[in-house]
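In what follows, a structure is listed as structure tokens, so that the remarks can point back to it.
Our next item is chain A:
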Amino acid sequence: MNTIVLTVVLPLLAAFVVPVLCRVSPLLGRLLGPLTLAYAILLTLQVWLGMEGKPFSIALGGFQPPLGINFYVDRLSLLFTFLTLVTSLLLWPWRNETEPRQYALTLLLAASACGLALSGDLFNIYVFYELISVASFGLAAGAAFAASLRYLILSGLGSVLVLCGIAIVYLQTGTLNLAQLSQLAPETLNTPLGMSAFALILLGVGVKGELFPVNSWVPEVYAAASSRVSGLLAGLVSKLAVLVIVRLLVLLFQQESALQLMLILGLLGAISGELAAWRAKDMNRMLAFSSIGQLGVIFIAFSIPGETGLFAGLALSLHHLLVKPALFLLAERWRGSLMGLRGAGLASPVAGGMFVLLALSLVGMPPLPGFWAKFLLFTGLAAQQSVIYQVALGVVLLSIVIEANYLFRVVMNLFQPAGDNSVAVITDHGWLNLGTTFLLSALLIAGMLFMGPLGAWLEGVAIQAADPVLYFDTVFPVSAIH
Partner candidate 1 sequence: MKEIDIPIETSAAKRRTNPLARVFDELVRFCRSRSMFMLHYCTGCGAIELPPAMTSRFDMERLGIQPMVTPRQADILLITGYVSIKTLKRVILTYEQMGSPKYVIGICSCTVNGGMYWQSYATAKQLDQYLPVDLYIAGCMPRPEAVLEGMRKLMDRIRSGEADGWEDYYRRYDWYLGNQQHLFGDDWQTPADVIGEASHYDLAGPGTEGEHTRLLQQCQKPLEPQQTFFQIGGSLEKKGESHE
Partner candidate 2 sequence: MTPLDELLLFSGLTLVLLLLLGRFSYAGKIATVFYAGQLLFLAKMADRIADGAIMTFSLQAELFGQQMSWRYDALSWFFAVITLGAGLLSSWYASGEWGERFRRRGGNLWLLHVALAANVFSMLILLGSGDLLALFIGWELVSWASFLLMTVAGGRAIQAAMRYITYAMSGAMAILAGIVLLWSHAGGLQYGQIIDVMPQLSQAQVWLLVALFGAGFAVKMGLLPFHLWQAAAYAETPGPGAAFFGAISARMGLYAIILVLVQLIGLARLSELTIPFTFLDMRDFWAWIAVLTIILPTYTALRQTDARYLLAWHGIGQGGYMLLGVVLGDALGSAGGLLHVFNYATNQAVLFFAVFAVMFRTGTADLNKLGGLITRMPISFFAMLVGIIGLAGLPPMNGFVSKWFVYRSLMVEGEPLLFLGAIIGTLGTILSVYKLIHNTFLGQLRVEHVEVREAPWSMVVPMIILMLLIFATGVAPGLVLDWVALVQSAVGLPVVENTLGGIELASGSLDMLWVVGVLFAGFGIGALLFYSGGRTRQVHQLDNYAGGHFLTAETRYHYSDNFYAGLMHLIRPWYRGSFVWLESTLGSLLGIAASLMQRLYGALHPSIYLLVTVVVTLTWVLL
Partner candidate 3 sequence: MSIQILLMELVLMPLVAFVVGLFMVLMLRRIGAKLQRRVGPPMMQPLYDIVKLYGKKTQISHGWMHDIGIIMAVGGYVAAETLLPVPGMDGIADKGGLVTLVYVMMIPSLGLALGVGQCANPNGSIGIARALTAMLAYDVPFVIVVFGVAWYFGTTNLVDIIAIQQAGGVSGWGAIAMPLLAIAGLFALQGMLGKQPFEIYIAPAEIATGPMVEMSGKYLGGLFVMQCFQLYTAGVLYVSLFLGGGENWLFFLIKVFAVVAIPMTVAFLFPRYKTEQMIRLMWKWPVMIGLLGLAFVMH
């Protein structure tokens, strides 16, 4: 069971070894990363099978929580660990032969992301979050200077906010262990000060989670960064930020106002992102804005109280994680003005076809998985009595209409015969990008075919994650301190 720690440790080690190894043996250096990740995936699966659905806690270094730091392993954290590793592997910089830095950064990102998913401790979470930041700065650094600088500044400010929030929490409760906090929270954090802590953390983490309004780095960075990095940031990093918020919401901040704050910001994000995407003139910006909108919807989903919200949010996150990187990969060779893409789909029908499929799922056409995820969201929203949830329902529906419009404007452009004045259409997508996209699309189709069991399983994950008592009991078994 403790092998799960290796999913953090091994990639971290590998990240430091890789630059050196690359000097010694380029081949080994190139293979090290993928092999590590693959091994970590195996480990995760092994743990998954071993835990039989029951969460457990690992005290690191032998110190028991709350004093020591612990990893909390339940289905949710394992799922995110798994997804992190798989996504990193899928988006591995295979072609970057001369640049060991990319290997190291990706491995670092994977390691810290796994750590973030598994941590049972607010401070650890902060640490891993900072690590993720470092890794992502490095990855995004290839992008335009202004864009990465903006990202850097925002991210830094965000970290400060998170730190402030954690400080307030510590001030109020005297501990940073999540399990213990979940015990103390109803009394100590149910105050305006506690709420302000949540607000600070939300906004801070929201920088990575593309939360409105601290997400203005997104379009520029995605427009400039490589598809791989955009996919990682939009698909993976944002979801981890969301995971942090979800953990906090479930365990610490169960006030209605916390949910409402997130809901409102999510709403603004959804509508602003989709609207901006509607006017976007090039592919990557469009996907970036669209990603903002999607994340807004995910925040809305998670702001539904109870496991319904968790379930819907998880489904949406998974779907987005699957689709967005795939779209970014397709967009790799379709950069630049959308108008210049005339005929591109005709020139490479496979890529065009996959774009259509992914777009349809993103829009939520039944019976593709995107629809079911959104259906869960809608039923969850409709079940709430509060007016603001009904408004949210309307806004999300509206955003879907806008989304369908701009996505299919692009699709139509792709499949129009190229005019005389359009730029030369690139037909070569590279087998790697195409293959990865194909794999993701196949996963999407598989998800549709096995929607029943998948849904039931995901619901299980959500139910387990939504239970603070279970969390506490797992970390502090009945025989322990209390």
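Basis for inclusion: all candidates are chains of the complex that A comes from, given by their letters.
In this section, a residue touches a chain if its C-beta (ideal position, glycine included) is under 8 Å from a C-beta of that chain, and two chains touch if they have at least 3 such contacts; residues count from 1.
Since we're looking at a predicted model, the values are computed, not measured.
The candidate from 1, 2 or 3 that touches chain A somewhere in this complex is 2. Within the complex formed with candidate 2, the chain A residues making contact are 150, 153-154, 157-158, 161, 192-193, 195-196, 199-200, 203, 207, 213-219, 257, 261, 272-273, 275-276, 278-280, 289, 292, 360, 363, 365-367, 371-372, 375-376, 378-379, 381-383, 393-394, 397-398, 400-402, 404-405, 408-409, 412, 415-417, 451-452, 455, 459.
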